[in-house]
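Take a look at the structure set out below.
One protein chain omitted, others in place.
Let's look at chain A:
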Amino acid sequence: MAPEESSVGKEVNRVEGHAKVTGSALYSADFHFPNLAYAALVQSEIPNGRVEAESLRTSAERASRAPGVLFVLTPLNCPPLNVLSRDLTFDLPLERRPPLSDLSVQHVGQHLAMVVANSPENATDGVSLFSLEYVEAAPQLSAEEVLSQPVPADEKNGQIRHGSYLPDHFVKLTEEKLQDHRGPAEASPSTFQVDSTYTTPVNAHYPIELASTIAFWEEGKLTVHDSTRWIAGERKALAGYLGIPEADIRILSPLVGGAFGSKSFLWMHVALTAVAARELQRPVKLVLTRDQMFSSTGHRPRTKQRIQLSAFEGGLIEGSEHHTLTETSTVAHFCEPAGLSTRFLYHSPRLAVSHQVARINAPTPCFMRGPGEAPGLFALESAMDELAYSAGMDPVQLRVLNHADIDQTNGKTWSTKHLLECYEQGRKKFGWEKRTMAPRSMTRDGVQIGWGMATATYPGRRMPAGCRVITNVERGVEFASATHEVGNGVRTVMSQVAADACGLPMERVSFASGDSFFPDAPYSGASQTTATVGSAVYKAAMEWQQRVKQLVISDAASPFHSHDPAALTITAGVVHSADGFSVGLWELLRTFDTTTVEHALTFDVQSDAGDQEKFAFQSFGAHFCEVEVDEEIGRATVTKWVAVFDCGRVLNPKLARNQIMGGITFGLGMALLEQVPYDAKTSLLIGEYYLPTHADRPDFDISFIDKPDYALDPIGVRGIGEIGACGVPAAIANAIFHATGKRLRDLPIMLEQLMKPFPESTPHMEAV
């Protein structure tokens, strides 16, 4: 339990909650400016080829004559945009080719023109007047096609590339090896094997807020309101494209209506909005359509994963192999790092992990909640279930037996690891001991019941970040950092951390985000915000308290004048001296000279990434679920979910549970509903993307081990944004196997697969 005067650990309501329930919370598209113009995009309708210049010209002319149209931007009149630096494009999914820089078409949904008008209706109408003609070329639409066909030559000085490649590491993290092995090359003869192939489809982040931008220029300086979750990266990308200094760009990202990995990296439409605003010398607003969200803000690419687990009699793993084939676009690098956690999740003396990326004629993919782990653990944790059934062992028992006591990739010990407690608590809460092992052995009201489980894991990460402190004797202390409130509760938990470290009640502190004028913070992703920004806020608040103590001992009129600062404590807004004398801090500060106080207590701090050499940092958890399968109508319903997580200290259990529920619901969608419906031949969108609704979610029982990890950061947290989703699809697929006897290895698991008659004769079924 949190001590009475501390804010951390309490179920504090969201600090921006009042604004969110009254509609006064402002997101990027909610801002208004005099003379605002509205943009809409024209996008390509073929996957590969070239748009005819003449059709662009005549379309643009037609649109320009339409009512209210102010400007039409096409490759024919777009001022040349710079190529981004290699640092941004070689291991991050920013495109090598600037937007509207040529007539070649590399995928459906590539920007081909922007129409700007005086109203949204007129802009949309202008777009509808486009009628483009193309010279089509044979596209490569899948990794299989790329691998079986000759590799076309690079184009545009390597901006457009084809073929496939084997990336070395994940983003800028050289230790996260995408090609990795240890131990002997061959499996020991005394083992038995599971050898299965799993596939995952194209998934979309689908934040409910559409990506939105408002750009305007004032005296050569650019201001952009954008629904971005990486202010510093966007500023760098825009400076690169536009050839202006970063200092001349201000990015504002007030509140973000969900991101889940999108709203970052793919900023071509933002750059075009800035260009249009510069040409027109008035503010321009662009809101992507829901369809454009599929092509223009990234997605999770398809994966095909082969897993081989070999184990000795009794279930001890001897070797693990995880080979991933995935896809990126022809204009950007991205690798879905599905095999990363196979390198360390279970004890495995022999290991081989590989990732091959094929460049296809599709939009550029990017990170999506649980990048790597979400599809990767679907494969690994399904394979573990297959191994359990092959060995005739309880799935939890198999995992306990193969628990990894150290990080086998580098020999380091874990900073903290409580995975065994997660299994134990989860199985008790769920009532797992009542599970009968045999598939199809549990029924209720005429439908099959299955109980499945899976391990969850996601790295603990921390990066450098800055924090500003602004003290106002009337209002209180404002902390500010260029991070983003994407629904992760960062404003609330940072306020809690700041309040405790300052020794103030929460009402005296606030936390502001979403402005590039604040000190830099990294992207809001990779579950690192709380550890990263939290460390900066903590450092700033500690510094603030030191400075306050200096003030109260140096002011001649202060009751603590000449006291030893080390003997003073400040809690809940009250200063206490060692001899038991107490004065309210705020009343005291008001008696001092305001300018002196505010000046002394307004400053910036920078925190580093901490010492990450000594330990390996990883969060863990265990999912247990029940699925009802009605085989007559091919419906799987997830009815009950128990999850226990080891993510370090929990700052706000109310918000943490909510975020984990969201993660599990995200994974549930991935398991049973979600795939971007591209037509296999034309690669056009041909349907809807189904998401979990109120009707689809199970009853939740979510809990945390809540043991701090002070080795990663001074507040003891490891982040919870991704881990909720990781392992969920496998837990569901394993429950479906238990319910039906069908081992389904292709996501999403849909009606067709569930209605196939039983038994299905696969080698794995015979092994059971």
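Quick notes on this structure:
By our rule, a contact is a pair of C-beta atoms (placed from the backbone, for glycine too) under 8 Å apart; a residue touches a chain by one contact, two chains touch by 3 or more; residues count from 1.
Going forward, contacts and distances are computed from a predicted model.
For the chain of the complex excluded from view, the name given in UniProt is "Xanthine dehydrogenase YagT iron-sulfur-binding subunit" [choices: "3-isopropylmalate dehydratase large subunit", "Xanthine dehydrogenase YagT iron-sulfur-binding subunit", "Isoquinoline 1-oxidoreductase beta subunit" or "Serine/threonine protein kinase"]. Note on the undisplayed chain: of the listed residues A:Gly9, A:Gly258 or A:Gly610, the one touching it is A:Gly258. Touching the missing chain, out of A:Glu5, A:Asp30 or A:Asp630, is residue A:Asp30.
Among A:Leu655, A:Ala671 or A:Ile749, only A:Leu655 touches the chain that is left out of the view.
When the missing chain is restored to the complex, the residue among A:Leu286, A:Val486 or A:Leu747 that touches it is A:Val486. By the touch rule set out above, chain A reaches the unshown chain at residues 13-14, 16-27, 29-30, 32-36, 38, 67-68, 118-122, 125, 206-210, 255-258, 260, 287, 289-290, 486-489, 654-655, 658-659, 661-666, 688, 691-695, 697, 699-700.
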